[in-house]
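One chain of protein is taken out of this complex; the other chains stay put.
On to chain A.
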């Protein structure tokens, strides 16, 4: 069973295994197909039309499946790797070890935003940005420039306390847990982190920055924490909603998975903050 760990707790060997697997997916072209898929949904998910990956209730199950596919691709390269999560309420400055040269590299240089250190710097020749919204082929960041502060623990707690998963009109103007976590309403959690990192993370091709996966692994963890705290709250809507993925509707692009299938993350992985499931504990 895969265990997703806090990135701050990874050993140097675990960091190297993770970044090496990312570089291998980049080399084979698999990485870029994920970026293309994400941007396709970014551009087609609309508040008044069909919406699957963003600004809709299925934001959370869609990204859970998207990350599972990516994690499976990483594990084909190296079975020991899992997706780390970035708790941005705790590691909240550009001086965090997350941004060190032995992990993701740091912020971009002033002139053009180009990330100059770490395994994903353009000069290495191993991590060109191929799926892009403009002509720039290098990874860019502007940590803390688009917005000064990452969301705080208190802001997260307030959102986790919201008892209703989502509400009509099931889009970026909705109240409820999903939209406050996604960030179109309220304190703005998920969206703000994209803007804080800047560069490609602020665009539709945000998965070009490897921190995308660690950010969404944490958003995914917050969904699991919300479920644990609100055991009587269900995924909504249940059925019959136009343009929106109901509980038992399938999600594009896979068409073989529903939000109901994604509700229990423990079918697929656990977090390092959770007890080890009895089944896998007994096997050890």
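Assume contacts are C-beta pairs under 8 Å (C-beta built on N, C-alpha and C of every residue); 3 or more make two chains touch, one makes a residue touch a chain; residues count from 1.
Just so it is clear, contacts and distances are computed from a predicted model.
The unshown chain of the complex is recorded in UniProt as "Tyrosinase cofactor", chosen from "FAS1-like dehydratase domain-containing protein", "ABC transporter substrate-binding protein", "Tyrosinase cofactor" or "V-type ATP synthase alpha chain".
Within the set A:6, A:39, A:82 or A:227, the residue that contacts the chain not displayed is A:39. The missing chain, though absent from the display, is touched by one residue of A:52, A:115 or A:131; that residue is A:131. Mapped onto chain A, the interface with the missing chain covers residues 30, 33-40, 42-44, 46-49, 55, 69, 112-113, 131-136, 146-147, 169, 171-173, 183-184, 190-192, 194-195, 202-206, 253.
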